[in-house]
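One structure below.
Every protein chain of the complex appears in place save one, which is left out.
Going in written order, the chains are labelled A, B, C and D, and every chain counts its residues from 1.
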Amino acid sequence: MSAVLIIEQVLNGLQFGVMLFLMAAGLTLVFGVMGLINLAHGSLYMIGAFACAAVAMATGSFWLGLAASIAASAAAGALIEVAVIRRLYDRDHLDQVLATFALILVFSEGTRWVFGSFPLYLDPPEGLSGAVTLPGGIDYPLYRLAIIVAGLAVAAGLFWLIGGTRLGIRIRAGESDREMIAALGVNIAALYTVVFALGAGLAGLAGAMVGAIQSVQVGMGEPVLILAFVVIVIGGVGSVAGALVGALLVGLTDTLGRFLLPVAFGAILPPSEAMGVGSALASMLIYLLMAVVLIFRPQGLFGARA
Amino acid sequence: MSLLLLSGVTARYGRAQALFGVDLALDEGEVVALMGRNGMGKTTTIRCICRLLRHDGGRVEFAGHDLRPLPAFRAARLGLGLVPEGRRCFPNLTVVENLIAAARPGPWDLAAVEALFPRLAERRGQMASTLSGGEQQMLAIGRALMTNPRLLILDEATEGLAPVIRAEIWAAIRRLRAERQAILIVDKSLRELRALADRCVILERGATVWSGPPAALTPDLANRHLGV
Amino acid sequence: MTREGAVNAVILALLAAVALAGAAGDRPFLVTLAAKVAILGLAGVGLNIALGFGGLVSFGHAAFFGLGGYVAGILASHAQNYEPVAEWPITIAGTQEMLIIWPAALAACALAAAVIGALSLRTSGIFFIMITLAFAQMLYYFAISWPAYGGEDGLPIYLRNAFPGLDTMDGLQFFALCLAALVLGVGLSWRLRDSRFGLALEAARQNPERVAAVGIRVFRVRLAAFVISAAITGLAGALYADLNRFVSPAMLSWQTSGELIVLVILGGVGRLWGPVAGAGLFVFLEHVLGGVSEYWQALLGLMLLGVVLFARGGLLGLLAGARRHG
Amino acid sequence: MAETVLELAGLSKSFGALRATDGVSLTLRRGEIHALIGPNGAGKSTLIRQITGEIAPDSGTIRFMGRDLTGLDMPARARAGLARSFQVSSVASEFTALQNVVLAVLGASGRVFGFLAPAMADLRLVGPARAHLGRVGLSGREAVRAADLSHGERRRLELAMALALRPKAFLLDEPMAGMGPEGAREMTALLAGLKREAPILLVEHDMDAVFALADRISVLVYGRIIATGTVAEIRADPAVREAYLGEEA
Partner (left out) sequence: VKVGMITTLSGGGAGLGIDVRDGFLLALKMAGTRDVELVIEDDQQKPDIAVQLADKMIQSDRVDVLTGIIWSNLAMAVVPGAVRQGVFYLSPNAGPSQLAGKGCHENYFNVAWQNDNLHEAAGAYAMKAGYQNVFIMAPNYPAGKDALTGFKRFYTGKLAGELYTKLGQTDYAAEIAQIRASGADAVFFFLPGGMGIAFLKQYAQSGVGIPLIGPAFSFDQTILAAVGDAALGVRNTSQWSKDLENDANRAFVAAFLKEYGRLPSLYASQGFDTANLLLSAMARAEVEDKAAFRDALRKADFASVRGKFRFNTNHHPIQDIYVREVVREGDVLTNHVVTVALEDHGDAYAAECRM
């Protein structure tokens, strides 16, 4: 096992983490800051991917597709906020779970109705395809580097938005007491629509970017949704910093676990069995990580509340 | 013309009617005390004014606008500043963030509020959830002042404050009154209210039973309606 | 009888009527569906104790549902193959007797819940939701990749397990068994809710700090509720294995946890018969809408949305009015 | 001198740089009302929270009925006989007033793990609960949801729950707050009788009530006790006047 391989795996872990962050960022906004459990976040991710694929296929331009993905998912987000979510803020989390679960069904089947049951084609744009050679002789896909950059940019933007603007303050105030912030003259309803649409747009962006290297198909959102929840829970709900750290942690743990555990078991078991046991454990690893984090820090790594 | 006018207001929580006919008028620059025993409808009246509760009968007008169709934030932007019962600071925000969250321009700014409550200045970056009770009360008052309201509504705003601070608040209210700030106030300290209010309105079982200048509030009346 | 009592009686009668009609009208599939409703209802009744009464939103109850199922499946498969489950330290033979399988499933789930609960209950809110999910996922991935009992392919039970005096392969008799278990489960949760323990549990949902301040250990109360809840759901899992004569990791998946939650909310959280009503509606939609259109899941989604938005408190909230206390 | 029920010695607690409690020593004796007053943020509630076990002191000891409380958690202390009312009403808001008090009676009984017999039909629980509600003036409001009670009524409920614990000492954090003039008078009368059942550590900003009730007063400023004495002594203390009382003395 060479040093180059290990460095490359760390890079992969980082990149996977950043990818998760893109998804978790929107979720943290909606869930952490607005206090809404939105299971349909994965559907918005899917909508972004489909919109990007459809537009890119029609126009031949990935970048137009990317813009379309943000627009489509933000619009879908705004629509469901106004039509459904808005009635649920004062409700129990449980009602939100049921409603957004229902939304998943509607969106998934709706997408299948529009685009059919078969996966769509979406590739990275010309300019970002192929690999570049990094210092140290590592060939690394350019597009993945681009994802890292985009993820970090989104992180910076969100830090600023939540921490540094009055908008962020108001959203957080709305989370703890919507009635009161309204009584002080803030149009919290409109604000929430905007924020929800923003979160949705980010999910759509993530879906489009990821769709270009994975598969664009119905049901693509749910596995990522679960991972994104894991990420923000590990990081601490409502904290953008937590989401970033959680995402990187999950990305690294998963990637390195998949890589190293079989090797480790190889020391004590025959190769084929070591593979099986090692990778079985690797697939449980992030859940193990989450459980351990929560057992020692029940509010997550960056969680404020005790 | 009155700044705030309630006539025959009725309201309910679900099936339970809480207001049965509240009449109240408050002019520009006037201080009105809203009185009554526990559970008589003072807070409910205030919730109707601030549109936190829809009234089902009667009229609620503020600055010439019928408030019935307005959502809470629009009513607030007409110039209502509320210090709610039970403080309701935003626990996940710091002191400063609480103050600026809904601030609107005007004479009351961060500096002015911190001058009024030096204790808040000391605790600027602290989360509101960990403030002491009295500190939270100061914060709630400061937060309402920062919206620079035309009508300041104080619902038990001196609850849980130390006597010295209470005295300061009364002094501040007197000063506001001198500056012709309109104020609607609920408080348990009759002594202070009598000294300060232009008019008193007494509620009993959700209806206005008496209103008039403090001087006309005889011990007999006070005993009958307020139990003192 | 209160309105809710009447609605409950109708639910029970309807369930029995469907099964009887199915048996009489030579539509055995209706009997199967009725049994499915009873079993999922029982699983929901279990979940409802944690989720409805205790406010402990477990997103990992599939772990217990599946564990119960696997207990039944593993014991039965060993009995079928005449191989003991374990030979050391003591010989444990497989069995096809429900009267042995059930206590085993209850015990296994209670034990698992005691461990998972003790760790998870250190957290609350969304953290609790996710940590319970995490434990269930670990079990799920374990079951998928563990070859001994079929992994992802699952484990067939060729004949339903036996209950003394009954022919469990007969649909109606099996249904009667499930219904009896359901009624017992609901009865237990009813007594539980109104008991001292139930009072403390419901109070802890609303204001744990206050409960601690009157001298009650919230953690213990919650842990007990979680264990009872898991055991009941596990029993339902064992029955479900018998209904399908098959267990697979799908029973442990997060979708199953989600569906259990959905049917509890759909019926009415914290209501005794809520989960049963929810299970009934869910199974009905699942099997009826399928014939309407290839995109029937969208219809299901829209109907669920309608229930959340316009029927607060789920189906029972709609039929029997808001939940009353005292 | 009457027997000491509760004894704090050298209690300290810091939040970051803030010394919220700074070497506080204080006693509560059988049959007395010991009032604890002081400016906002002086550390009164923080002190109460340390006594109830909600937070742990950095140093110092708490002895109750001759027994060191260190290491006992909140429920254990409540069962040992420390009843507390919260500064901000803290009740089970979906429960009725009666259910809330039954809960407290249940907690005091120590028999929580009864799984089958209905609690609200158990006269051993409901009987005392009704009586406690009556004492705080909430007769006739038993069936109202706590969330639907008015602010003042909830404060009374809070006290009824403390009564229901049949404690050996009361820790009351601003029981008069939100009471209104009439309510404050009734509450004063109630507390005056209550101290014969168990001594009261009373945190309160309503000076009329404090002066009417207190046998002894301690004044807490910036986490330190600056004076302890009778009502007359405290009213006359210039330091207290300046830090806290202002003109109200």
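Simple rule for what comes next: a residue touches a chain if its C-beta (ideal position, glycine included) is under 8 Å from a C-beta of that chain, and two chains touch if they have at least 3 such contacts.
From a predicted model like this one, the values you see are computed outputs, not experimental measurements.
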Absent chain's touching partners (shown only) are A, C
In the complete assembly, which of C:68, C:150 or C:314 touches the absent chain?
C:150
Residue of A:185, A:262 or A:300 touching the missing chain in the full complex
A:262
Full-complex contact with the absent chain, from C:175, C:240 or C:282:
C:240
To test your reading of the contact rule: which positions on chain A touch the chain that is missing from view?
1-2, 4-5, 8-9, 12-13, 15-16, 19, 108-109, 112, 116-121, 123-124, 129-131, 139, 141, 143-144, 212-220, 223-224, 255-256, 258-259, 262, 271-272, 275-276, 278-280, 282-283
Extract the touching residues of chain C with respect to the undisplayed chain.
27-30, 32-33, 36, 141, 144-145, 147, 150-154, 156, 158, 171, 240, 244-246, 248, 250-251, 286, 290, 294-297
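Note that in this section only the chains that are shown with their structure count from here on.
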Consider the two chain pairs A-B and C-D; indicate the one with the greater count of contacting C-beta pairs.
C-D
Just give me the whole-number Å value for how far the CA centre of chain A lies from that of chain B.
44
Could you give the separation in Å between the centres of chain B and chain C, each centre being the mean of its C-alpha atoms?
51
Please work out the Cα centroid separation of chain A and chain C, and write it as a whole number of Å.
31
Chain pairs satisfying touch are A-B, A-C, B-D, C-D
Any idea which chain C residues touch chain D in the complex?
191-192, 194-200, 202-203, 206-207, 209-218, 221, 224, 325-326
Listed in rising order, chain D residues that touch chain C in their complex are 52, 54, 73-76, 78-79, 84, 86, 90-96, 98-100, 102-104, 106-108, 110-120, 122, 125, 143, 145, 161, 164-165
Can you check the complex and tell me which residues of chain B touch chain A?
50-52, 71-73, 76-77, 80-82, 84, 88, 90-93, 97-98, 100-102, 104, 127, 143-144, 147
